[in-house]
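Below is one structure. I have some questions about it.
Removed from the display is one protein chain of the complex; every other protein chain stays in position.
Coming up: chain A.
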Amino acid sequence: MSTPTAVALEDAKVAFRLGDGRVYTAVEKAHLAVAQGEFVAIVGPTGCGKSTLLNVAAGLLKPAAGSVRIFDRPLAGLNRDAGYLFQADALFPWKTALDNVAIGLEVKGTPRAEALPRAQQWLTSVGLGAFAGRYPHMLSGGQRKRVALAQVLIRDPKILLMDEPFGPLDAQTRQVMGNLLLDLWSADRKAVLFVTHDLEEAIALADRVVIMSAGPSSRIIGDWRVSLPRPRDIFEVRLDKEFHELHREIWGVLKDEVMKGYAQSTQAAEAV
C-alpha cells in the first residue's frame, strides 16, 4: 500500500481483571484497519466492547495481546495523532465555550491572543458563534456536543475517534449533528473511527460498517463497504434503495447478536 494505514489493530485482545480475581475478556483477536481518509463505523450490541476497542486505538487502554499501529508505527502511550469525542459530557465546566475550544490550541503552546480568534472561527463553523461566552451548563446537550466537536477539530488531529458521540441526543438533533459532522469531515477527510449502536446512523455516515459480536470475548464478525455516493445528506440517504438493501443485509447478522447480548444481560440480571 502506498499510503500508510491510519489505525491498524492486529489480533488485539482486551481483558480486565475483575474485583473477584477472575479475568474478563472484553474483546478477542480484533483485526481492524482504517485507511487514511476513511470513515469506519463500528456497530454492535450493548456491552460488546466497541468503546473498549476505541480506547485501545486512543491509547487510553493497553491491549492484553496483539498490536496497535498508528501510521505504521507501534502506539506507545496516548495516541497523539488522534482527537477523541466522548459519549459523556467532557467539556471543562469552568471554562466558557470559547475557552473550551481555545484550550485545544493553548495546550500545544499557541499564545492565547492567537488561539481565541481561531476558537471563535471554529465556534462559528459549528453554528455557535453567538454562544462564545456561555458556560457548558447554559448550553443544550446538542450545543455542548458542537463545542466538543470544535474543541477536538481545532487541534486538526489526523485521526478522529468518536464514542457514540451523539448517543445522548434526541433523534432530530442526532441527524443534524450527523450532517454537521459530514460537512466538517468532507473538508479534509480525516480517518474516522465511529462507534455507535445505531445501524442506520452507521450506514448513513460511514464508508465501511464493521459489526461486532455480543460480549464477552466479542469479535469482529462482519465488514461491509457502503458505496452510497458522497456528499450525503443523512435525511435523504435513508430513502435510498441501496441504503435499505444494505440495512437489511447487515441487520440480518446484527439481529442475532443483539438477541444474544440481550439474553445475556437479562440472565445476568436474574442471577443478581
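The rule we apply is simple: a residue touches a chain if its C-beta (ideal position, glycine included) is under 8 Å from a C-beta of that chain, and two chains touch if they have at least 3 such contacts; residues count from 1.
Heads up, the rule we're going with is that contacts and distances are computed from a predicted model.
K.L.:
Can you tell which of "ABC transporter permease", "Glycolate oxidase", "Succinate dehydrogenase hydrophobic membrane anchor subunit" or "Menaquinol:cytochrome c reductase cytochrome b subunit" UniProt lists for the chain that's not drawn?
P.N.:
In UniProt, the chain excluded from the picture bears the name "ABC transporter permease".
K.L.:
One chain isn't shown here. Among A:Ala15, A:Ala64 or A:Ala90, which residue touches it?
P.N.:
With A:Ala15, A:Ala64 or A:Ala90 as choices, the missing chain is touched by A:Ala90.
K.L.:
Taking the entire complex into account, which one of A:Phe16, A:Phe71 or A:Tyr135 touches the absent chain?
P.N.:
Candidates A:Phe16, A:Phe71 or A:Tyr135; residue touching the omitted chain: A:Tyr135.
K.L.:
Just one of A:Gln151, A:Asn179, A:Thr196 or A:Ser218 touches the chain that is missing; which is it?
P.N.:
A:Gln151
K.L.:
In the complete complex, which positions of chain A touch the hidden chain?
P.N.:
Touching the chain left out of view, chain A contributes residues 58, 60, 78, 80, 82-84, 86, 88-96, 103-104, 107-108, 135-138, 140, 151-152, 155.
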